[in-house]
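Only one protein chain is missing; all other protein chains are in place.
Order of writing sets the labels: A and B. Residues in every chain begin at 1.
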Amino acid sequence: MYNFDFEKPSTIADAVSALGTEDAQALAGGQTLLPTMKQRLASPSKLVSLNGIAEMQGICTGDDGALCIGGATTHADVAAGAGAYPGLAGLAAGIGDPAVRARGTIGGSLANNDPSACYPAGALASGATLVTNAREIAADDYFQGMFTTALDEGEILTEVRFPVPEASNYQKFEQPASRFALVGVFVAKFADGVRVAVTGASEEGVFRWTEAETALSGNFSAEAIADMAPGSDGMISDLHGTAAYRAHLVGVLTRRAVTAAG
Amino acid sequence: MSQVTMTVNGKEMSGAAEGRTLLSQFLRETLGLTGTHVGCDTSQCGACVVHVDGVAIKACTMLALEAEGASVDTIEGQAAPDGTLNALQQAFQDHHGLQCGFCTPGMIMSAADLLKNNPQPTEAEVRHHLEGNICRCTGYHNIVKAILAASGQDVSSIAAE
Partner (left out) sequence: MPKDNGIGASPKRREDVRFLSGTGNYTDDIQVNGQAYVHFLRSDIAHAKINGIDLDAASAMPGVIKIFTGADFEGVGGIPCGWQITDRHGEPMQEPAHPVLAQGKVRYVGDQIAAVVAESVEQARDAAEAIEVDLEELPAVVDMKAALADGATKVHDDLTSNLCYDWGFVEENKPAVDAAFEAAAHVTTLELRNNRLVANPMEPRVAIGDFNRATGDSTLYTTSQNPHVIRLLMGAFVLGIPEHKLRVVAPDVGGGFGTKIFHYAEEAFCTFAAKSLNRAVKWTSTRSEAFISDAHGRDHVTKIELALDAENNFTAVRTDTHANMGAYLSTFAPSVPTWLHGTLMAGNYKTPLIYVNVKAVFTNTVPVDAYRGAGRPEATFQLERVVDKAARELGVDPIALRRQNFITEFPYATPVAVEYDTGDYHGTMDALENMADISGFEARRKASEARGKLRGFGVNCYIEACGIAPSNLVGQLGARAGLYESATVRVNATGGLVVMTGSHSHGQGHETSFPQVIAEMIGIDESMVEIVHGDTANTPMGMGTYGSRSIAVGGSAMVRATEKIIAKAKKIAAHLMEAADADIELKDGAFSVAGTDKSVAWGDVTLAAYVPHNYPLEDIEPGLEETAFYDPANFTYPSGAYACEVEVDPETGKVTIEAFNAADDFGNIINPMIVDGQVHGGIGQGIGQALLENAAYDENGQLLSASYMDYAMPRASDVPFYGVDHSSQTPCTHNPLGVKGCGEAGAIGSPPAVINAVVDALRSGGHDIHHIDMPVSPSRVWQAMNG
């Protein structure tokens, strides 16, 4: 790694101020950032750890019934503490491995927006609100393509608010080496309709499969989307699967998620 | 360089670390605790697993400075002071759960983390829990068997030693 300065503030305000330095970067769980830095693919001048900020930790239920998760809450804590939203807890429980889940955080994952990460599918399918030190961003506006989000430089994802659906499920088909999602599909059924978000498949990063949403909003069953799959244009094609295979998996996993959501 | 202090295997220890010094590096090179191994650079093999404040993490993917004030447990602290292996370590020896020994510290630390939270795991739970620990020697057979045995379960019906 290139060397950098390190700060570990205890308030969001101090973190924002620490991030004011040129090329400073926030350090969440570090489970993606540190390996990236080992490859010397990132060279921040300063890392500002968000792991000492108590106000960014933990899970609570908001007045509107939404599940509010602090940006620095680990995957393990979400898996254990998001019982009110089983689909999301299940998603968190399947990220990486136990040691990665013990360090990696929801905020870190969503800020990075890896095209194969799980949380972007959960947040987008839930219609979550991403709260930063400066504003609130709707999930539909937040994800802007592979590794790209609406966050400005130095902006910290402090909390994520998840409306809790009536039924939900996340199906992840693992890429056999990295164990990231080769394809992951999150299905969330709300009173006013179904949202389906897909990760791992598209070159544009996480996306909503609106065709399936429409079909499932009318009839929430696997049969409603039998034989349905998105087009393979724009799907990722690599060593682990062709675009056509990924598109096919989106259909399969969506059906499985609907069935599992019940 | 900053000075970092942590409690390692019950003893307070400190040393100098740069921002980029990883916890694994600090343990191995600064504190001389070379039982924690580094087998990859993408946070997957798990040879470096230690416990920080009671939770298993990958020491190669945590900055040493992040462990300031933390309680860190490593493979060196698992046996009794007189060298007697703990029950999990002993089960690994009894059931030939290691060959070259390189992944073993991480396996032990991960398995200890599992058994702490799930004292009687099923075979599937053991295998799932080892998702982030790669062994190239054993084919996992005797590792899984040793962990089941350490949890007090009867492993005599599992084929072969």
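Note that a contact is a pair of C-beta atoms (placed from the backbone, for glycine too) under 8 Å apart; a residue touches a chain by one contact, two chains touch by 3 or more.
Model, not experiment: these values are computed from the prediction.
Novice: So which of B:72, B:130 or B:149 would be touching the chain we can't see?
Specialist: With B:72, B:130 or B:149 as choices, the missing chain is touched by B:130.
Novice: Residues of chain A in contact with the chain that isn't shown?
Specialist: Residues touching the hidden chain, for chain A, are 1-3, 38-40, 173, 176-178, 182, 238-242, 245, 248-249, 252.
Novice: Footprint of the hidden chain on chain B, which residues?
Specialist: 20, 28-29, 33-42, 44-45, 47, 74-76, 78-79, 83, 85, 89, 92-94, 96, 98-105, 108, 123-124, 126-128, 130-131, 133-145, 158-161
Just so we're on the same page, only the chains that are shown with their structure count from here on.
Novice: For chain B, which residues count as touching chain A in their complex?
Specialist: It is residues 2, 18-20, 22, 41-44, 46, 49, 55-58, 61-63, 65-66, 68, 110, 113-114, 129, 131-133 of chain B that touch chain A.
Novice: Quick one: which bits of chain A touch chain B in the complex? Just the residue numbers, please.
Specialist: Listed in rising order, the residues are 1-6, 8, 27, 30-31, 34-35, 37-39, 46-47, 49, 51, 76, 96-100, 102-103, 178-179.
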